[in-house]
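Note that one protein chain of the assembly has been removed; the remaining protein chains are unaltered in position.
Note that the chains are named A, B and C in the order they appear, and that numbering of residues resets to 1 at the start of each chain.
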Amino acid sequence: MDFSPSSKAREHVDRVGSFIEREIAPVEGDYLRELLALPAEDRWRVLPVIDELKAKARAAGLWNLFLPDHSGLSNVDYAPVAELMGRSFIASEVFNCNAPDSGNMEVLHQYGSDEQKQRYLRPLLDGEIRSAFCMTEPDIASSDATTMAATAVVDGDEVVVNGSKWFSTGIGHPRCEVILFMGLTYPDGERYRRHSIVAVPRHAPGVTVERMLPVMGRHDEPYGHGQVRFDNVRLPVSAFVAGPGRGFEIGQNRLGPGRIHHCMRLIGLAEAALEAACRRGVERIAFGKPLVNLGGNRERIAEARMAIDQARLLVLHAAWLLDTQGILGALSPVSQIKAVVPAMAQNVIDMAMQMHGGAGLSDDFPLAGAWTVARALRLADGPDEVHRGVVARLELGKYGMTR
Amino acid sequence: MDFSPSSKAREHVDRVGSFIEREIAPVEGDYLRELLALPAEDRWRVLPVIDELKAKARAAGLWNLFLPDHSGLSNVDYAPVAELMGRSFIASEVFNCNAPDSGNMEVLHQYGSDEQKQRYLRPLLDGEIRSAFCMTEPDIASSDATTMAATAVVDGDEVVVNGSKWFSTGIGHPRCEVILFMGLTYPDGERYRRHSIVAVPRHAPGVTVERMLPVMGRHDEPYGHGQVRFDNVRLPVSAFVAGPGRGFEIGQNRLGPGRIHHCMRLIGLAEAALEAACRRGVERIAFGKPLVNLGGNRERIAEARMAIDQARLLVLHAAWLLDTQGILGALSPVSQIKAVVPAMAQNVIDMAMQMHGGAGLSDDFPLAGAWTVARALRLADGPDEVHRGVVARLELGKYGMTR
Amino acid sequence: MDFSPSSKAREHVDRVGSFIEREIAPVEGDYLRELLALPAEDRWRVLPVIDELKAKARAAGLWNLFLPDHSGLSNVDYAPVAELMGRSFIASEVFNCNAPDSGNMEVLHQYGSDEQKQRYLRPLLDGEIRSAFCMTEPDIASSDATTMAATAVVDGDEVVVNGSKWFSTGIGHPRCEVILFMGLTYPDGERYRRHSIVAVPRHAPGVTVERMLPVMGRHDEPYGHGQVRFDNVRLPVSAFVAGPGRGFEIGQNRLGPGRIHHCMRLIGLAEAALEAACRRGVERIAFGKPLVNLGGNRERIAEARMAIDQARLLVLHAAWLLDTQGILGALSPVSQIKAVVPAMAQNVIDMAMQMHGGAGLSDDFPLAGAWTVARALRLADGPDEVHRGVVARLELGKYGMTR
Partner (left out) sequence: MDFSPSSKAREHVDRVGSFIEREIAPVEGDYLRELLALPAEDRWRVLPVIDELKAKARAAGLWNLFLPDHSGLSNVDYAPVAELMGRSFIASEVFNCNAPDSGNMEVLHQYGSDEQKQRYLRPLLDGEIRSAFCMTEPDIASSDATTMAATAVVDGDEVVVNGSKWFSTGIGHPRCEVILFMGLTYPDGERYRRHSIVAVPRHAPGVTVERMLPVMGRHDEPYGHGQVRFDNVRLPVSAFVAGPGRGFEIGQNRLGPGRIHHCMRLIGLAEAALEAACRRGVERIAFGKPLVNLGGNRERIAEARMAIDQARLLVLHAAWLLDTQGILGALSPVSQIKAVVPAMAQNVIDMAMQMHGGAGLSDDFPLAGAWTVARALRLADGPDEVHRGVVARLELGKYGMTR
């Protein structure tokens, strides 16, 4: 049970940390202000500073670190790097490690055909295009994948894609060029062989972004979360990723590292919120005392510290299991972190907002935005309740309970 | 301890309820969609439907019900009316009972000069103009009023107003014509006689709205929360409300009913969220069952029901004390409800959002907006922690603790 | 919704309060110490002070106040009386208002034959004998009454009682003379007409108290909670209370007021714990400050105050519904209070114990004993979870969910 990052990883942690400190932190606030100052409809663009930062990061070799075959970093190694990136709203993009592109790159790297790698993976790895993942549907409870209505039907040498998807993150990005679409291919097939993933060009005929969905009132430009209609989108069967019926398998493999990444970024976000709460609580005076010395504020600081530290260790443990035993040895831990970390981050950030008074709800501090990220992740990729259900099922399985 | 509304009040409850059902509910969704579909900078306007609804409500005599001298309703009587209004985002305005105008009207009614009543109160009661209340400041912890930096200094027969205020709700409204401004007049005066309230015309020279502040990413158009600079705003001394040095007294009296109103509206919001959670949980199917039959969802429904019912009774009890003993007999209960109700509403709404999946975070349901209202009220008019401090101080006072 | 006790009730509150203050409080500590100083096996006795206090209470007319037909007090009236009694471990007995005797007396009063009234109810009302209620069974989940295994079978003009019951409170009392026993009579009857209640003499042949069960290590002498075996106990059919098949109906009617009583006593217990916490927190000094001024202690005091006040109002509301609409109009509230109040009391007492340091866990203060009372009531008469289930079922019923 060794959670220490390798020496190579430690070096990356140091370099990523100082890159963020030197290059990103000084400009991030201005970037966000500049973006938000634009009329809402004009925010779907890449401001020049982002491309400049990406170029610098790539030149520094701090690029695609999430991909083990590229970076040589295990999940345990990458975890502290992801935590650092999570402290910033733009760092993941700057280092080309942002969701959903990172997960999509993993899928294409592991399962993509040469053509798919050439057409999509290469420019994604180069940070030239962006991508989306279309899974969740508006009319069903998407946590139960068996109810999925979208279809990817084989018709001769074509695949025909139909359905309505939403909360498709990244679909609003001006450079979004490819969609990984999950749909039903074999309705009567074996339970875990029914679905397929299809690589759909963003601008293929029949693909319509019907609207961009706000999350807690925000659109998260320039990525965004869209509702997308697929109307008889016809593609050659070579558009299947790994062939028809492999959707579940691919999804399963995508989830483990993805959850580690999400959770470590949230740990970083929670750490940043705790730091903000401490700073505010030490500096701001009321009733003649620093805020932290009023009421239960110190105990809340301590609770936050203890919650973060426990959550981080839980994620590192899950990462270590994933590295050493694969996803099947980490099923419970990977659901545990998904149930624990977003809720923990939401609570810590809520505490930090409260410590800031009204300012904490404004955009003068990054707390309100951070809260929305954490809140959304209590639903994205399965609600807390479903993950607790998985943890319980695996626990009760030890005592002979089969479902 | 009789919390039953009077027969007159019950009639108002019925009539307000059916007005909301018949007139407001059918158009509210469209109104919100129409407003949000406007470019952000164009939302600071009153859409025609609002004026139409106001005219109907006034014609029906459902107007200014919050004001006892006008409606004959006690706090206990008005409470269930406010709860009904709280279920809608626009009903309070339609019935001319919305914050901060209602509180400002109370102040002007109780303390205003004839001139102030003529110039401001009359058109406010008629729903023709709107108002703002400028109290909180960006550079201090506003829960400690003794640190207030803004000033309202007497200079001959003029009062000179200076300072920076923020989270001034309503300042963005196109019809906002008057600001009740709180400032320091006698820095060395007796503790509770130092501050004054001044009625400042919104467009007086020296009044500048520097920016509108988002709350959790939303601007709450067309009211909004502004940061306002007052630069040597000179007004005749008749602009003082009730004379210099009466600010604290007025503020204190404004708070009791105001908290009852806020809290009852939040009870209504929480009820609406619970109702939405139940409906969604009954209708939506996953894993072959209605959502409510999965995991702990039923217990969460029960917890919400019990939390709401307890909170409502606590507010009614506070209202009854306020009616029968005045604010001095209701100090602890009035702080209790402020600490209990917004947090309760936030939790119930969060549960309802979770039951809705991603949709709960979007604006397809009014939950995300409702959450923001509840969250903001955990800070507005004093953070939870300060109110808990007041409750503790009054409790410990029974055992000889003087502070 | 008038929760004010009647003037008669207010007079009783005053008189019960001063009786407790003058007669009970000064001797209760000594009584408990004297009892606990006895060897464990010798504690199953009535110490003289109890009989002396009972005689005084009866002489003062403060006797059997729980029984509306006797005292003229409604549930709303009796509630504050019960709260006062709940502050003491012995007051309920002194006023002949203790569980399970009070519930048993209600049953016999309402459903008993003349013979049963003569033989059991009269001496119970006189405080001369005590009783037990045998419902819960060791081998089944008793919250699901349909699984009850004990039987009360009609055999000619006799009823034959068999089964094993436990947590039969009061069975250890030296004066326990009658058991109300619940058993299955018509296994194939209509769901709510299958069970019967039988009045079984404590010393009837075939009744064996197998052991007394500790609750959190305590035996609650001289009442105790016993495991009781019934082996072919034969009684004339006149031993049925209200005839065979009426068990469910009687149990249902017994529950409403019983829960009000239990919950109001717990409110009293929680109030006493909060008072103890405040006193300790004000008096005890650490790090140069009264304990209440350390960390989050003040906020915890406030949380306790707000939780108690909300819970009390919820119980009063349930009592008012029970008085005005009967049990069928109070089903949800009566389950709500059962789910809310014991858990609330447990938390408040736990906080008070913590404020007392190690002393809080000892018997130098009544907190540890009080905690056990509250904890036990989270299970007695149905676990919290079952009551939340009832509340949820009734809530969801509003939206068409039938189970």
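Things to note:
The rule we apply is simple: a contact is a pair of C-beta atoms (placed from the backbone, for glycine too) under 8 Å apart; a residue touches a chain by one contact, two chains touch by 3 or more.
Because the structure is predicted, anything quoted here is derived from the model rather than measured.
The chain omitted from view is touched by exactly one of C:Pro174, C:Gly189 or C:Pro214, namely C:Pro214. Contact with the chain not shown here comes from a single listed residue; of C:Thr147, C:Asn232, C:Gln252 or C:Gln325, that residue is C:Thr147. The residue touching the chain not shown here, chosen from A:Ile301, A:Leu331, A:Val348 or A:Ala368, is A:Ile301.
Against the chain not shown here, subunit A presents residues 1-4, 274-275, 278-279, 281-282, 290, 292, 298-299, 301-303, 305-306, 309-311, 313-314, 316-317, 332-333, 336, 339-340, 385, 387-389, 391-393, 395-396, 398-401. Within subunit C, the residues in touch with the undisplayed chain are 39-41, 136, 138, 140-144, 147, 166-167, 213-218, 284-287, 291, 294-297, 354, 357-364, 368-369, 371-372, 375-376, 378-380, 383-386, 388-389.
The missing chain lies against subunit B, touching residues 295-296, 298-300.
Convention: only the chains that are shown with their structure count from here on.
Of all chains, C has its CA centroid at the greatest distance from the CA centroid of subunit B.
The distance from the centre of subunit A to the centre of subunit C, each centre being the mean of the chain's C-alpha atoms, comes to 53 Å. Subunit B and subunit C, compared by their mean Cα positions, are separated by 43 Å. Across the assembly, subunit A contributes 295-296 as residues in contact with two or more other chains.
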